[in-house]
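Shown here: the complex without one of its protein chains, the others still in place.
Order of writing sets the chain letters: A and B. Residues in each chain are counted from 1.
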Amino acid sequence: MSKGEFIKRGTDYSIIDGMRTLPGKYYHSKKIYQEEVEKIFYKFWIYACRAEEIPSVGDYKLIQVEDESLILVRDKSGEIKALFNVCSHRGTQLCVTPKGNFKSKSIQCPYHAWTYGLNGKLLGAPLMKDGHGFQKDKCALPQAKVHLWEGFIFINLDKNPEPFEVQMEALIGKFSDWKMGELRIAHHIKYELKCNWKLILQNYQECYHCPGVHPLLSELTPTQSAQHDSMKGAVIGGFMDLNKERGSMTMDGEAAAPAICDVSGADLQRVYYYSIFPNLLLTPHPDFVMFHHITPLGPDKIINDCYFLFRPDVINDPKAQDGIKSAVAFWDLTNKQDWQVCEQMQTGTKSKRFTRGYYSGREDVLFQLDKELLKALGHKDSN
Amino acid sequence: MSKGEFIKRGTDYSIIDGMRTLPGKYYHSKKIYQEEVEKIFYKFWIYACRAEEIPSVGDYKLIQVEDESLILVRDKSGEIKALFNVCSHRGTQLCVTPKGNFKSKSIQCPYHAWTYGLNGKLLGAPLMKDGHGFQKDKCALPQAKVHLWEGFIFINLDKNPEPFEVQMEALIGKFSDWKMGELRIAHHIKYELKCNWKLILQNYQECYHCPGVHPLLSELTPTQSAQHDSMKGAVIGGFMDLNKERGSMTMDGEAAAPAICDVSGADLQRVYYYSIFPNLLLTPHPDFVMFHHITPLGPDKIINDCYFLFRPDVINDPKAQDGIKSAVAFWDLTNKQDWQVCEQMQTGTKSKRFTRGYYSGREDVLFQLDKELLKALGHKDSN
Partner (left out) sequence: MSKGEFIKRGTDYSIIDGMRTLPGKYYHSKKIYQEEVEKIFYKFWIYACRAEEIPSVGDYKLIQVEDESLILVRDKSGEIKALFNVCSHRGTQLCVTPKGNFKSKSIQCPYHAWTYGLNGKLLGAPLMKDGHGFQKDKCALPQAKVHLWEGFIFINLDKNPEPFEVQMEALIGKFSDWKMGELRIAHHIKYELKCNWKLILQNYQECYHCPGVHPLLSELTPTQSAQHDSMKGAVIGGFMDLNKERGSMTMDGEAAAPAICDVSGADLQRVYYYSIFPNLLLTPHPDFVMFHHITPLGPDKIINDCYFLFRPDVINDPKAQDGIKSAVAFWDLTNKQDWQVCEQMQTGTKSKRFTRGYYSGREDVLFQLDKELLKALGHKDSN
């Protein structure tokens, strides 16, 4: 759909014939989880970190994707590289400190001191002579592909990935008014949850649960206002209307900060909820952006890193701190309400008596999500 | 055998030809454990809780049977229901607090607020309209079968279970003199043990180990007095003679309380040990009843909940507390002696050099237990 169009749904909460949920094994089977790792997390573009987290040459952050550790590093030319964190010599993990700066502008293996440039090229191996089976230029660190979008670094571990623009078609140009590349992280909360990663995406894409689970959120953004404006492929999203102009998602419903410069029109009264399959949930507000970075640690466990982006001048303004705190407090409260029901859905779906549940008309997007999942896994159906 | 008959065995402790124990894999294999869950714990009548634990309308207790959580609840008509703790909508676990009362006389899913009666019927689903694939009366919570015997609630998770009276034939009428439905829990101890659930049943059914493991027990009830009076099917049991009239199993061997009203004759000087396959061990004394509720958590781990039932007037009598404490102290001591050897049997049977052990004449009932197990699993032999 083009920007501006969306599906008005009103009050049709009936069950849609044939729209059944995935069976429980999709949340519990180690075999299916392993397939998801291979066919989704190792093949799709996935969110890694914000460009602002590694602003200077030599800055790096380690990113773990199941068994793969990657060094996200800014090289001498200022480009961002995603190097596999594995020495070409005998496989030693090069770096274990989660974040930092390679002061020497090089990466040295702690075992036998093989040394690589920030671009992954092997610079030297102590006492090794070129030739006789050893060719320096064949020993560069393998790299994942990198794509920068609005300050968000995406990586792709596949050797021949689909172009970013194909997977993320619905994202291109969408939110440019927020100039998210210029925003900065004002706050970070790390949650560890006992549930499957897909339950978080499902939870994020329907507001049928809002009246019961989120009384405060439902007061600020009426459930009936929830609409979807992107329903295809890896990017599924929609928005809700704030109940007042210049409001936002905070403890008192007042704006946390001045509206972001170019955000205008209806967007001044909207909160967007975009699932960027498989591991980024993006929520632009008129005055700030909240997002979740999901890291699965097995079929029944995830790390959810929640970040808050504000304009740098807001972050640096002592008078603006209460607004930031109120936004953080609101989402921390709301997140924990969601985690509780997601964890209960995880344990409940273990039952053999849960075969496949029912989606209502307000949950049809979840059926789309399920279909995208099955397509990615190459499963004809979910039985 | 009818009540009163039993097998007098005397002193024949010889090995019985061909009576070999199960091989070690029956205590360690995850595959066999999973078979036991499917073919025994999900098919047999199993003990769940005491009726007195949920005395009033809306009272409930959660019971976990491997992956299944059940809500044992007393409904508006006073009947006990065993509801699968899984919302029909999308599989969320309805209730996580282990024990309590549904004050609203209904059970509401915390996720999307679907609401069920205490009898499991769907009362309402917010904003859902009947029809178009949604039929309220098809969305009731699934239920396990329930059978009340002498205050003990048994459940059966199978859709078409064998009648309780068939599985528990040997139990019907046995112990009616104790009026156990009128007794109440005076004390509860929760043990976590690192051993297979079957080792606890085996331990319970032979007293060859008593002289060495239980010096005090052996003083109060001589090993030679051990007899079996039920040796078929799911109910295997026997008794031992107290060394004095009006004694009981307490730290000083004196009765813990007045004898239970209708207990009479030889039973005034007997302690019964009944294994009610697969998860209840029942020990009626002349003056109180001790029982174990076994919950397996894998091939090598169980929870053992040990309860003491006394007459309500004894429980409420301040002068009777020392007697209760003495019974509890005696069994806590004796239990811990048993847990130690059961845990050592668990580790020992891991050895490849343990193929199959030998049963003596005093352990022939264990061979019966093994045969019942193999029958339940559909294994022709144990190799």
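In the analysis below, a contact is a pair of C-beta atoms (placed from the backbone, for glycine too) under 8 Å apart; a residue touches a chain by one contact, two chains touch by 3 or more.
What you are looking at is a predicted structure, and each value in this text was computed from that prediction instead of being measured.
A.B. asks: Please identify which residue in A:49, A:86 or A:210 touches the non-displayed chain.
C.D. replies: Reading the full complex, the residue touching the unseen chain is A:86.
A.B. asks: Considering the whole complex, not just the chains shown, which residues of chain B touch the missing one?
C.D. replies: 11, 13-19, 21, 24, 208-209, 211-213, 340-341, 344-345, 347-354, 357-360, 362
A.B. asks: Take the complete complex as the reference. Which residues in chain A touch the chain that isn't displayed?
C.D. replies: Spelled out for chain A, the touching residues are 42, 67-69, 84-94, 96, 110-113, 126-129, 131-134, 139, 142.
Throughout what follows, only the chains that are shown with their structure count from here on.
A.B. asks: Please tell me the distance, in whole Å, between the geometric centres of chain A and chain B computed from their C-alpha atoms.
C.D. replies: Centre separation, chain A to chain B: 48 Å.
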